[in-house]
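In this view, the complex is presented without one of its protein chains, the others remaining in place.
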Amino acid sequence: MSQATELRIDDIAPPAPGYWATAMRKLRRDGAAMTALTTLIVIILLCAAAPLYARDIAHTNPFESNLSGTVLRHGKMVEVLGAAHNPLRLGVEPIGPSWKLGPYMLGADGQGRDVAARMLYGGRNSLLVSFAAAVICLVLAALTGILAGFFGGWTDRAISWLLDALWAFPVFLLAISLSVVLIAHGIDIGPIRLDASSLALPITIIGVIYVPYVARPVRGLVLGLRQSEYVLAAIGIGAPSWRILWFDILPNVISSLVVFAPLIVALDMLTEAALSFLSIGVQPPAASWGTIIHNGESLIYTRPIVAIAPGLAIVITVLALNILGDGLRDALDPRAKLRN
Amino acid sequence: MNTPLLCVEGLSKHYVSGGALSRRGRTVVRAVDDVSFTIAPGETLGLVGESGCGKSTLGRCVTRLLEASGGKIEFDGRDITRQSGRALRETRAGLQMIFQDPYASLNPRRRVRDIVAEPLIVHGRGRSGEIRDMVASLFADVGLRPEQLDRFPHEFSGGQRQRVGIARALALAPKLIVADEPVSALDVSVQAQIVNLLADLKRARGLAFLFIAHDLGVVRQIADRVAVMYLGAIVELGPAEAVLASPAHPYTQALISAVPVADPARAREKRRIVLAGDPPSPSNPPSGCPFHPRCGFATEICTTTKPPLAPLPDGRLTACHHPRI
Amino acid sequence: MRRILAIFLLLGASLATARAATNTPEYGGTLRLVTTAASGSFDPQINYTLRYAEIYQAMYDGLVTFAKVGGPGSIEVVPDLATNLPKPTDHGTTYVFHLRHGIEFSNGAPVTVQAVVHSFRRLFKVNSPNAGTWYDVIVGGRRCLAHPGHCTLPGLIADPATNTVTFHLRHPDAEFLDQLAVPFGSILPADTPDRDMGTMPIPGTGAYMVKSYDPSNGIVMVRNPHFHQWSAIAQPKGFPNRILYRFGLSAEAQVTAVENGQYDWMYENAPADRLNQMATHYTKQIHITPVNWFFYAPMNVNIPPFNNKYARLAVNYAVNRESAVKLSGGNALATPSCQILPPQMPGYVPYCPFTRNPGADWSAPDWKRARHYMQKSGMIGQKVTVVTQIQSPYRQLGVYLQGVLNRLGFKASVKPISPDLQFTYIQNSNNNVQISITDWAQDYPAPSDFLNVLFSCKSFKKGSDNSINISGFCDPAIDAEMAHAELISLKHPRAGDAIWAHVDRQITRRAVVASLLSVNRLDFVSARLRHFRFSGEYFFLPQLAVIK
Partner (left out) sequence: MAGTVLRRLAHMIAVLFGISVLVFLIFFATPGANPAARIAGKDASPQTIARVEKQFGLNRPLPVQYALMMKKLFVTRNLTSFVNLGEKVVPQVFKAAPVTLSLVSGAAVIWIGFAILIGALAAAFRGGWIDRLLMVLSLIGISMPVFWVGTMANLITQGAYHHTWLFSWVPPLGYIPFSRSPLGWFKALVIPWITLAILYIGLYARVLRAALIETMQEDFIRTARAKGLSERQVLLRHALRCSLVSVVTLFGLDFGVLVGGGALLTEVVFGLQGVGYLTYQALETLDLPMIMATVIYASVFVVVSNAAVDIVYAAFDPRMRVRR
């Protein structure tokens, strides 16, 4: 029970910086995390520059098929999609990579579109979907977790049951079922209208399915905080619920959400890729890294680069997110765990 | 004695555990069972007992952090047992609490300035500038320096933190403070400082305390009267000197004998009463006198009949068939 | 005969076939076929898939059948369980079939006129998909449709004494014999239960019978012990002793397995990515045959923007059929097409108005005219959604079409959905599909199977999932001409074909759909498989393959 008390002699030292400032300072000293962050920023910037690349370097519209086009290669005009060189003239071969900055740097896909340009555009969607889904997930998880943990009683029971049901539904099957079914018509519930081809659909689905993963630990955290003496103290002085939520509960919840955030983005990115790979994620003609891998799978022997490049992009991005997540966890909360 | 500040009558707190699906069915834990006492303005009532006897629960019921299952709590002439909303908030201004753990009772994310100011802000006690000054003077009152105001709790020692907790409790100028083992988490050397601070404050501001402790030695320094709790009920209640000098209940005797004595000569002559076994579970209390399984003086009647809390000739109350006088 | 034109067209179809034919056939061995998955009920009167039709033909017989030969003769209807190919009498409404003697089902039961009657009643009792579209032409068929429990089918009369069955039709039907020749017309034992037999194989009269059927694993076919060859052209004895049909390999894995000689033939189309490698290293194992199968983009003529003929014309002029061909595997596997009828179909006369130099063949898109019609339509800026399927080449065709529409000035988006949903989804007029990508393959080689089925007024059913006239096109004048063509075909097939060709041109000119290409079927077989035979009706004929 008794806690060893160190007598602080640094009373004359300047007051410590705030919680977040301390965390930021720790993070900045973490070389791996900073490298990861830089990598992420570079990837985001590159993807943001997709239209510039498509217009000024690749000179192409990455959303339109280019089935009868030609391009200058080694001083000759070459068909972007030419008949394959075999005795039966069987099959069509997209042009291969030139490995030089310019049109078809990474070659063409099965529809004659510039793979490099599509990678950048696809990256935009992959990033957008995973970041937006993570925001939805974290906000919903914070809401449900706080509601259940703070107010308890029937609210808690109802939310916990719902979370358990979602949790028991193998998360991936849930995502696939929802996608298969919703892709046909989109969502049309009262005021909420999501078109099937809009990115909002995969964002919503991916955002929702991981809510239990985060909401459960948040609920546990809030449940613990609810019993903590400083929350009791706040109740004891007559502080209204919103003040307690705002000053005592939310800061703690947010710091663990910040730790979760990069990991959830990483998870979302992998999920989006998987759904798109099963062609029920981002819908054509829009691309994501997952859809490019899916398209590339049917070119895997002739033009493996189409599947390899976006896969590498995913690995690098997710790796950076995971490293950043580790760094954030070390900086903020060494005991946070994503699972349970 | 003039009109009491706090009047607790027949207070009970029961927990129900298990449900229809539980093998044992519903079990009721009587954490606090039919407790009555009063505290006069400016008076300090020491509440002692082993850990788990329900004294903290009682404290939290009195401050309405827990909902009582039965009984009545009257504070400053008003029944506060079922108060809510604005009325409860007003009551709370006069009835504050100090917590046991100075580490857990302060939000680590907030600067102590904000922690101490919080009650003032919640109750709208002035503009921000005024509150600033009030906080500074509260800080001085509890023996902290104003330059420490902008620090975070983790930059303080345990004793200093408890001072912050006291400052927060004092902020609204309450009439009664429920101090829930305020020093048990602190080093012995610091304990005395904090108890002295509380004693000073009591004297200077005419504060009443419900001072909860498991250690009679601490209570001795501050309490005017002492109540001894065992298994959710008060077994002895009376003026501090009387109870401590000549405890009537065997349980009180045992507690007093456990207090370490500084003088080795006296320690040797002192007869230690060692309690047999652990305190029984409040969910399954023994029949008759709840203390009988551990009592050296228990007789037949103790196993069958529960002794009422009855006055002794000197005015003390005790719940024992065989009080030691 | 009416099929002469088609015969000429099929002549040059498969060089490989001609080469393989020089080998002398040998009996015995196990032929191993492979596909991705089972294809629904195994009941031949219910199943409506090419995958099973391809093997049903070796297990079941109708009164008549398409000749089980490779090449041009295969779209010929020949007598099977019947001894004759009857000429219809009573102005084309009465058909009399004489049943062969001594044929037994694989369970030993004899084939009787009662079995014939039972089989045709059963079509109605088990909800055969075409009971209401084909066989209700038999007198009493309509009543059977309404009250299948009490189906007597008075239009079908059996005479055990003469061993004949007589069909009375409500009206002349030029395709009646074709419809008797497909697997729905299989004659099953008289004691076959009147319900969908699902995974329980029903005994048949063919050269092979099912030894085991497991939808998750495959089919084992062995020789029918009660079979003796009565007509080599109707039901040949077959060369392999056993035919295994294994389910559960992806198309990708199938190619590898056939290359490695683990299977002899794969059902699925080879993935585009493997074509080059297959063609380079396994040239002799590839057989390419044109089939009656076309890809098209139906345009809904009842809602904007394609209720405007100019908008439809604009699309037709703008679509680059060569690009569509590229997306379908190149010129070896597809042929550009502007019209409805595919090249192997009787009545086919090459016709293409929507090209730079209108005439017989498509050459290049005509953007000048396309833009001109687009202006005229006043539909610039209209929103259009292309509904396509998620898998290849539909998805790619959809995306390509979206690009074309955008260039024309529409605001186009594309909506790819699951293949199992899409086909019914685009049919239902309640879904307001404006334009979609789909395909149609023949049931039997008759022009009406394309023109009448896809474009007649009665094929359009408002708000129904089964409304195969996806464009919602209806022109009573064309309907009348098609009825006329049917009637003429009964007696004068070539005259009939000429009328069908006219109908084809009419519908094509209305630009009700944007026809894209017609399909060539690629069969990839193992190195040891010889004597590859391809039927215009049933496609690959496994029982004629030699694997010894």
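Chains: A, B and C, in written order; residue numbering restarts at 1 for each.
Everything that follows uses one rule, which is that a residue touches a chain if its C-beta (ideal position, glycine included) is under 8 Å from a C-beta of that chain, and two chains touch if they have at least 3 such contacts.
Since the model is a prediction, treat every value here as computed from it, not as a measurement.
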Residue in contact with the excluded chain [from C:152, C:250, C:357 or C:375]: C:250
Absent-chain contact - pick from A:18, A:87 or A:304: A:304
Contact residue for the chain not shown (choose from C:29, C:148, C:304 or C:358): C:148
Residues from subunit C at the interface with the omitted partner, ascending: 37-43, 46, 48, 127-133, 136, 145-146, 148, 196-200, 215-217, 248-250, 252-253, 256-257, 260, 262, 418-421, 423-425, 427-428, 431, 453, 459, 461, 464-466, 468
Those residues of subunit A which, in the complete complex, touch the missing chain: 161-162, 164-165, 167-170, 172-173, 176-178, 180-182, 184-185, 266, 270, 273-274, 277-278, 290, 293, 297, 300-301, 304, 307-308, 311, 314-315, 318-319, 321-323, 326, 339
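Here, only the chains that are shown with their structure count from here on.
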Averaged-CA centre spacing for the pair subunit B and subunit A, given as whole angstrom: 52
Centroid distance [mean C-alpha coordinates] between subunit C and subunit A, Å: 46
Interfacial residue positions of subunit B with respect to subunit A in the complex: 60, 63, 65, 88-89, 92-93, 96-97, 99-101, 103-111, 114, 118-119, 122-123, 145, 147-148, 150-152, 155-160, 165, 168, 171-172, 184-187, 190
Residues of subunit A defined as touching subunit C within the complex: 63-65, 67-68, 81, 83-93, 110-111, 180, 183-184, 196-197, 279-280, 283-285, 298-302
Residue ranges of subunit A in contact with subunit B within the complex: 1-8, 10-12, 15-16, 18-19, 228-230, 232-240, 243, 247-248, 251-252
